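With one protein chain removed, the remaining protein chains of the complex are shown where they sit.
What follows is chain A.
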Amino acid sequence: MTREEELHKVLSEAVVDMDEEQAAVMAQAVVDEGFDAYAAIEKGLSQGMEEVGRLYEEEEYFIPELLLCSDAMYAGIEILKPHIKRRQDSEHHTVVIGVVEGDTHDIGKNLVKIMLESAGFEVIDLGRDIPAREFLRQAEESKADIIALATLMTTAMPAMREVVEELEKEGRREAYKVIIGGGPISSAFAKKIGADVYAVNAAEAARLARELVS
């Protein structure tokens, strides 16, 4: 294992171990020793977050662990980001994400955001309790590829349908992929309201988003 590979491994483990301090120290080591910052994010921190996603799917980790892992990831990213050489990335994709109107539960949405970012997406986070029109407006403005909708509440599910209807009404349904998720949501519901896909959790949301733009 080369020194660089070793650093990637330690970064990945720091994320999985929820060790914010270690992630920051090792990210600084990457910078100090002159290794590529982007590779450290991709093969170190994101790799760790992928493992975290797997642990979450397997119900080894739950929300508090996921939040702490993402803090460790961000501690590393913050140090590495200024050192990324601007890449001419043709694979640049944008997701507009938010919790639909009538719902203020945003933990799930925040997790999806983290997973999407660690999967290389630019994520525009509208926040929670967001009206249907706002999703379209923001997607148009930021030339997004994907609109991601979340809710934890059965009572806010009709608001998801409204977003799809808004896209149809404005003749923009084909311009975006719509991905939905949250506690009460199912793939049957996604089909019913004309969304493109349903993601059962944050890790799958990121995986499906990649598929949707590839």
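Keep this in mind: a contact is a pair of C-beta atoms (placed from the backbone, for glycine too) under 8 Å apart; a residue touches a chain by one contact, two chains touch by 3 or more; residues count from 1.
Everything that follows uses one rule, which is that contacts and distances are computed from a predicted model.
The listed choices are "Trehalose transport system permease protein SugB", "Putative methyltransferase", "ABC transporter substrate-binding protein" or "Xanthine dehydrogenase family protein subunit M"; the UniProt protein name belonging to the chain that is not shown reads "Putative methyltransferase". When the missing chain is restored to the complex, the residue among A:25, A:39, A:68 or A:175 that touches it is A:68. Here the missing chain is touched by one residue of A:12, A:47 or A:110, and it is A:110. In the full complex, chain A makes contact with the omitted chain through residues 18, 59, 61-65, 67-68, 71, 102, 104, 107, 110, 153-155, 157-158, 183-184.
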